[in-house]
Every structure is written in C-alpha cells, then in structure tokens.
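Note that this complex is displayed minus one protein chain, with the remaining chains in position.
Naming follows writing order (A and B), and every chain is counted from residue 1.
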Amino acid sequence: MIRILLIAVLALGLAVLPWLLPAQGYALRVVCLVLLFAAMSQAWNIAAGLSGQISLGHAGFFGAGAYTSTLLLIHFNLSPWLGLIVAGLVGAALAALISLPTMKLKGHYFALATLAFGEAMRVIANSWTSVTGGPVGVSVPFAEPSLALMQFQSLRPYFYIMLAALIVTCIAFQRIRTSALGLRLRALKNHADAASSLGVDTAAAKLFASTVSGALIAMLGVLYAQFQFFFDPDTAFSLAGISIRIALIAIIGGVGTVSGPLLGALLILPIEEATNAYLSSHAAGLSQIVFGAILIAVVILQPRGLLHLWKSRRR
Amino acid sequence: MSDASPGTVVLNVSGLSKRFGGLQATDDVSFDLVRGSIVGVIGPNGAGKTTLFNQLTGFIRPDAGSILLGERPIIGLAPHVICRSGLVKTFQNVATFGDMTVLENATVGALAHHPVAAAREKAAIALRRVGLQARMETLAGELSLPEKARLELARALATEPMVMLLDEVMATLTPGEQREIVEMVKELARGGMTLLVIEHHMKTVMTLCERILVLNFGRLIASGTPSQVASDPHVVAAYLGTRAASELADA
Partner (left out) sequence: MELLQAIINGLLIGGVYAVISIGLTLVFGVMSIVNFAQAEFLMIGMYVGYYCWRAFGLDPILGSLIAFGVAFLIGVLIQRFLIERVIDAPEVAQIFLTVGLLIVLENLALVLFGSDFKSVRTGYQTSALAFSGLIIGVPYLFAFAVSGVVGILLWAFLRFTWMGQAMRATAQNGVAALSLGINIRRVRQVAFGLGVGLTALGGSVILPYYTASPTAGAQFVVLMFTVVVLGGLGSVLGAVFGGLVVGVIQSVSTLVMPIQLQNLALFVVFIAMLAVRPQGLLSTR
C-alpha cells in the first residue's frame, strides 16, 4: 500500500515538475539532460550490463542517429518522429555490423575495437564535409514551435519526451533481463564456455542485445539533436562526453540492474554540471579534468569497488 | 531424445585424432557408448582425457576421425548445437554462474529446449532430483563445493541430454558426498542416461563404472571391465610408481 502511494506521489511529482521550474531555465535543461543520459545509459546497459562486454564506442550509434534524422529533416523535410525510425534502423544496422567481427573479443580487445569504431565515425563525420558539413557541425532548422517537427521553444515538452524515452528504455531493459535472452546473456557474462556447453548460442545473444542497444541509442541521438538544435562531430561522437560517460553512469549506479543508470545519472550529471558551471568560467576543459580525475580516483581508491559495482546486484 | 532402446549405441567415436604442434594429444581413439551405461575414462595426467572431452563437446576440432551422436555426425558443429542435440558436459566447480540464483542456473540449461516459463519448471524438477530444491533462490556463488557439484549435474540434466560427460565431479568432495553422487549417477543410468566419466579417484571409478577406457599419451591403451583393466599390464605400466597404481592393485 505504502509502495503504491509512493509511486503515485513520484509519478505526480514528475508530471508536475516542469511546471515548477522556469520554462526555459537552466535547471530544467539539466533535468532534461539527466533524463536523456539516464536513458542512454540504460540502452548501453542492455548490451554491456547484461553480457559484460564493455563497449566504449556507443557514441558511434548516437551520432549516427543524430546526423541521420537531422540531415533527413534538412534535405527532405522529414519529421524527426519518422527520423526516429530511420535512425533506429541505422543504429541497429551499425551495431550488427560491428558486432559480427568483434564477437570473439574479450575485455581490453573488445573495448579497443568499440573505441576505434566510435572514433572512426567521428573522423569520418569530420572529413565528409559534403554530407555532414564537417567540423563546423549541423544546425536543426527552427521555424516555430511544432509538435510535428519535434521542436519547441519551452523546455517543458522536451521534459516529457525525455521522460518517455527513459521509461521506454527501462521497460526494454527489464523485459530483456527477465526473458530467456536475459538469462542467456547473464550466463555468458559469468562463464561463456559453460553457457555454450549448456546450449546458449552466445553469438546470437550478443548480436541481438547489441542491435537493440544500438538502435535505442541512435534514436536517443535524434532526441539530443532536436533538444540542442546544434551539434558537431566532436560532440555527437565524443569519446569522453558520450561513450565513456554513459558507461560510467551505468557502472557507478550499478550495472546490470534497472535502477543503476538512474542512480548514476542522478549522481554524476548534476555534479558535472556544478563543476562545469563553477570552473568553465576559468578555463575550457577544466571541468573535464575534474571529471577525469574523479574517474581515476574512483578506480584507484576502489579498483575492487568497481568490480563490486560491476557484478550485477541482485534485483 | 532418449528414446533409443537399451543396447543401442548412443555415441560412436571412430579414429579420433588431434595434434597440437609437436604433441599428439589424441591418437586414433575409437569407442562406443551403449545406452544406459556408465563408462569411465582414466589415464595419467596429460593423457588426453580433457582434450577428448573438448572434442566431443565441440570446443576443439579433431584433425581426423568421426563422432556420431545417435545417428548424427557432430564434428564441426558449434558447442551449443551439440548440447541441443543431446550431449552435455559438466565443468569443474568454478563454472557455475555465480551472480545468478541456483534456479536461474538450471533454467539456462532448460532453455535449450523450452521457452522461459516451462524452462523454470523443468529446472526446478532437475534441482529436486539432485536435492537442491531448498536452495533455489540462493546465489550460486554462495554455495558450498558439494552443492556446486550438484548444481553442475542439475544444470546439465536440465538440458535433457542423451549423453552426459562428467569431468571430475568428485574432485573436491568428501567420501560421504562422493557416495551420494555415485548413487545419483547410477540412478540416472538406470533411467536410461548414458554417462562418460573422467575421474582420478580410482576407487570411485572402479565401483561406479561398468566399463573403463584407459588413455595414455592420447592413445586408448585398454578398455574393459574394472577388474580387466586393473590387471592389464599396460595400464599398470602407465601408472607405475604413482599412488594410483597401488589403488589399482587394491581395487
């Protein structure tokens, strides 16, 4: 009874939150980003958290999604809602493509391969000026607030869109985790050979999880584009800003669990924003140094701790 | 899956060979397994027992020879396909899925032939057979060693195999626990399961198995009943000077 009441209060609070904050204010912007990154972490969690393969290249799918839908909007006036679908397909295709050659890799090698993928996408986007506009980046054309074109002046509609995205990714994660696929992924994460001997097609499981994850992340890239109105290759395909960040959020919050990315995002993003706000008036890059230093500190002080966080907590 | 009548050959291995660089790990090994039999595989360390098992389960591809599971040639098939065809192997203790519950572990096995809801039920049945029904919600990582051995068995049973390969299941068990497992294995065989067992503990092998294959340097040097094998001069020579030799003599 208490549980239901708490959930109701939470839901009500969430529904009302955007109206308690200034429509175009900084606070609401941060909240939206927290929701978005939590969703991205959850999508990463689906592949990496369940199967144990640390991908450092998810920015590749993210940026691909952002560029796909934005370019379709600019050149063909395609609504970003439809762009979402195309982006999802692109993300899925890329993920499948990358998954195949990296199937047998483990640990460092796998992280390496995925990192290379993300970086390759970034470099390609930077050099393919005729299509992507190159390092200068791309702007989402804004005419007027429009639901059909997923663009608004006020931040409030974005809040609900991001919230919906978060809910969708959480549901996807839970459904997969409790399904046969989820059991198989967790098995192969523990001991791949034993899983194989028990009839688990580890390659197929990893491929499927990877594809779902890639598709979701690409779609979240579309939301990002529509929210920020501008992005460039170094931001959309950023190793530190996207790939590492979403991995870290999931790991710190508790990987392999549905609440992990939520906790992680609530923890890390506001701290980052605070240090950013405080420090970037001094120099660009200072907040990133703090981010990196915190990362190093966490690893050094509790290398086992990351493992402790890394092994899924019982749900 | 297990509807072959008694007396039929469920596993036929013929001319199996595998070389690693300069080492002939498996040298022209041939044998048959008849339904419902318990066959032991023994040999000094390095004799090639594990390599043999790995070829049967599809983790290593033999250079030559054939393996027929029922009527089906299984060389070249992926391990998970071989499992679904009816051949499963247990691992030694550290292969249980530590972050998952006992029930989840067994369910993974049952997923080989059932969708998830039915798989859970089948898994529970397998767990009951090995006596782990009270521990179903415990994390596998928290089990004691004998419990882990039983989980290995249950997990493998859940895949509804024709042939089970037991790889040193007894290794860390007390004599009392070993007797329990021996009883369990005998009961499985009575029910129609075919088992191929690697064991180092001579006494167990002699009481459990009705037939024994002896490997040395990758070759099958003897095959027969426990007493035949114990008195075979080649076998004694292979083990000469080891503790196992005296165990053989006492068996």
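Quick notes on this structure:
To be clear about the criterion, a residue touches a chain if its C-beta (ideal position, glycine included) is under 8 Å from a C-beta of that chain, and two chains touch if they have at least 3 such contacts.
Keep in mind that this is a model prediction, so the values were computed, not measured.
The missing chain, though absent from the view, touches A when the full complex is examined.
Among A:I124, A:V168 or A:A192, only A:I124 touches the chain left out of the display.
When the full complex is taken into account, the listed residue touching the unshown chain is A:T102, out of A:T102, A:T211 or A:Q226.
Contact residues of chain A toward the unshown chain are 54, 56, 98, 100-105, 107-109, 111-113, 115-117, 119-120, 123-124, 127-128, 234, 239-240, 244, 248, 251, 283-286, 288-289, 291-293, 295-296, 298-300, 303-304, 306-307, 310.
Just so it is clear, only the chains that are shown with their structure count from here on.
In the complex of the two chains, the chain A residues touching chain B come out as 179-180, 183-184, 186-187, 189-191, 193-202, 256, 311-312, 314. Taken in their complex, chain B has these residues touching chain A: 57, 59, 78-80, 83-84, 88-89, 91, 94-100, 104-105, 107-109, 111-113, 115-116, 119, 139, 155-156, 159.
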